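Encoded as structure tokens, the structure appears first; notes follow it.
Missing here is one protein chain; the remaining ones are kept as they sit in the complex.
Let's turn to chain A:
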Amino acid sequence: MSIVQTHNLTKKFGKFTALDQVNLHVDEGEVYGFIGPNGSGKSTMIRLLLGMIKATKGEATIFGMDAWKDAVDIHKRIAYVPGDVNLWPNLTGGEVIDLFMKLRGAGNKNRREEMIEKFKLDPSKKCRNYSKGNRQKVALVAAFASDADLYILDEPTSGLDPLMERVFQECVLDAKKDGKSILLSSHILSEVEKLCDRVGIISEGKMIETGTLSELRHLTRTNLLVETKLKVIGLQELRGISSIKETGQVLSFQVDAEELDMVIKYVSQFGIVRLESAPPTLEDLFISHYEVKPNVKTVI
């Protein structure tokens, strides 16, 4: 079942189109990664889903309810953490967490303490004295201490140190284990790679790619490294091969996913001594998508 579903969701700010007919769905028990360059529309999407801004066209539903009209009911089952948390300077972190739990209604005292412990937060400090990462932790503690069905996280780890980043990842995986759904927007690709079942890539307001990581990997090239008994000849002539580098008998190159079978067959004629393959990282994927853009533009 889809927890989050959007249909041709469009948002314009004046003449500027921040989101252009985006379709997205997050299924129950799934961690969905949302990536894209700065200003591509991730936060806009999340604000639309939270019913804070109104869609120009298209629709967004969460738990089958309309994101704008039924915002109050939807929010009873949602926890949200923004990337830039600003709190009330003259209150303590503990007071803010209590307020958040009270606003959500059902709160669990034990989980609150557990999370504070886990994130190593000092709840007795005034918010004005918290560092950026500590303000972020206040929001994370409140979110994971709640019993939400859907977690919407917009760059939640910006400002966390690597140790806390790991704690965060544990929390996400725990939530997933409990059957919760998570929508995670992030610039930290290794984090997305580790946590997410499916990924959507957005650029200039358009969803350009979406699918599981392995589906997406299919779209790009695999890095191959081969060492052969005989010298490989004629590799350049094959389809779908690029960035060939030769050091003695060792060859490294990239292969399009479709051509992989054919290429391996061809290379094996020369007697393979060693074969290493590395799947493209999300970073390769990301960069291949983003770098194409400006070139296309200059051609047109």
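Simple rule for what comes next: contacts are C-beta pairs under 8 Å (C-beta built on N, C-alpha and C of every residue); 3 or more make two chains touch, one makes a residue touch a chain; residues count from 1.
Note that in this section contacts and distances are computed from a predicted model.
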Name under which UniProt lists the unshown chain, selected from "ABC-2 type transport system permease protein", "Sulfur-oxidizing protein SoxY", "Carbon-monoxide dehydrogenase medium subunit" or "3-oxoacyl-[acyl-carrier protein] reductase": "ABC-2 type transport system permease protein"
Sole contact to the chain not displayed, among A:N86, A:N110 or A:S214: A:N86
Contact with the hidden chain (one of A:K76, A:K120, A:R166 or A:R239): A:K76
On chain A, residues whose C-beta touches the chain left out of the figure: 13-14, 47, 50-54, 69, 71-73, 75-76, 78-80, 82, 84-88, 90-91, 95, 99-100, 102-105, 139, 152
